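Below is one structure. I have some questions about it.
With one protein chain removed, the remaining protein chains of the complex are shown where they sit.
Coming up: chain A.
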Amino acid sequence: MSDSHTSIAVIEARGLVKRFPGVVALAGMDFELQAGEVHCLVGENGAGKSTLIKILSGFYVPDEGGVYVDGEPMQANTAAAKAAGIATIHQEHNLVPNLSVAENILLGDWGGKSGIVSKQAVRARAKSALDQVAPGIDLNAPAMALSTGEGQMVEIARAIAQDARVVIMDEPTTALADHDVAKLFTLVNDLRARGLAILYVSHKLEEVFELADKITVIRDGQTVASSVPAAQLNTQSVVRLMVGDNVNMYEHVPRQRGEVVLEARGLSRAGAFADVDLQVHAGEIVGLAGLIGAGRTEVARCIYGADRLEKGVVYLDGKKLTLRGARSGINAGIALVPEERKQQGIIPGLSVRENTTLSLLKQVSHWGILKLGIERKLAQKYIGDLSIKTPTAETSIRSLSGGNQQKVIIARCLASNPRVLILDEPTKGIDIGAKAEIHRLIEQLARTGVAVLIISSELPELLALSDRVVVMRRGRIVGELDRAAATKENVMSYAAA
């Protein structure tokens, strides 16, 4: 730590090794974090990022190596991490929903004597922290009333209230809308200017290059690039470091566009969206763009039948649909890959086979009795077709990686032979390799004549895949752009106007 650097690192990790039964999560990890810098940590899912964060915040004890704070070894427990001024902002926010914003900011550190909490004192301390971050948020509001973005601001305020010197942010933009992302970036820059050290963990290379002073890349638990100045790297080189090989980026090849398959007219649902007209042709990929909360997911769920439409009609191949429940959507030929893989997609206790056939139990049974042979064959077919990486069809879906779980959910959708496939954030939280595969898969499906409607908050992804982009804002369709006109600027000018 002494040789080429002028300042002593706030945090330095040396030769961290962490083993779990059967898996080496970290296999020799080195990096150093200095005051006043944004240090981005990138790596695929499973590369060891989460393990590193847990070691830094004192949750895990490393098997070898150690963490040094200002050159002194840090004890491996959460109290020591807190004392060292390390605060972690988690991916999914960690607020107590029933407590107020103020109480959440000072969570566990309310400062009341003998267990009696003074509301005024709490408020004053919380206010000074929150004012530095997001003065617009109501201190008295219960945390459950906050949006994801606001929740994150509150968590950052909590870090400030704790006098943190090091802020670790674990994929902070995963659930944020673009304008919240912009706010977050401003804040990150602000924290940097105030001399805090920020460890920023992200999948999204675009934001990494926007923020990073230094970049550390890990792959298979090893640092393949340690604390390299961001200026010396670019997206291609980082991807290569992450994956260990050249990844074929998605390339758009024009497709034959067929008849209109899905047509929605005048769809409305109070509080969600109004007067939505939409057409998707056979073989066409239509991207539904918009900020979070614009009503895209709600429209998708209504077309699928999962939520009730209040007004409007959905036609499939010119036939009017009666939508009541997801079952009716599936029966009509519509399939939905839901937004949240974990909460809405997988059934954790069931196997890959059982998860694959879940939407078509009727077809794999006779008089309610399952025909396991047919079921096995079907699951096997999709494991092959979608190259789902699983030891067997009987493996619990829980033990698959995120990308492969998502492929099982897509297999479940395809198994019902849909005419229309709706994908809501299909690559959220999935690593780059699997992401590219899913993109290819979507493209191939369209090629077979399926009408595809895709929702993604990652604009580059949406633009790369879509033949046509429909933009929603506040529950209404505000623009439609064909592939040539659909640039990031154009879409955003509609979405955020």
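As a working rule, a contact is a pair of C-beta atoms (placed from the backbone, for glycine too) under 8 Å apart; a residue touches a chain by one contact, two chains touch by 3 or more; residues count from 1.
As a working rule, contacts and distances are computed from a predicted model.
Peer 1: Look at the options "NADH-quinone oxidoreductase subunit I", "ABC transporter permease", "Transketolase 1" or "Heterotetrameric sarcosine oxidase alpha subunit" and return the one that UniProt uses as the protein name of the missing chain.
Peer 2: "ABC transporter permease"
Peer 1: Looking beyond the chains shown, say which of A:359, A:427 or A:466 touches the absent one.
Peer 2: A:359
Peer 1: Considering the whole complex, which of A:84, A:336, A:421 or A:453 touches the chain not shown?
Peer 2: Selected residue, touching the omitted chain: A:336.
Peer 1: Of the listed residues A:97, A:348 or A:460, which contacts the missing chain in the full complex?
Peer 2: A:348
Peer 1: Using the definition of touch stated at the top, determine which of A:327, A:447, A:474 or A:488 touches the missing chain.
Peer 2: The single option touching the absent chain is A:327.
Peer 1: Just the residue numbers, please: which parts of chain A touch the chain that's not shown?
Peer 2: The missing chain touches chain A at positions 19-23, 25, 44-51, 63, 219-220, 243-245, 247-248, 304, 306, 325-327, 329-331, 336, 338, 343-350, 354, 358-359, 361-362, 365, 368-370, 372, 387, 389-392, 395-396, 398-405, 412, 429, 431, 433-434, 436-437, 440.
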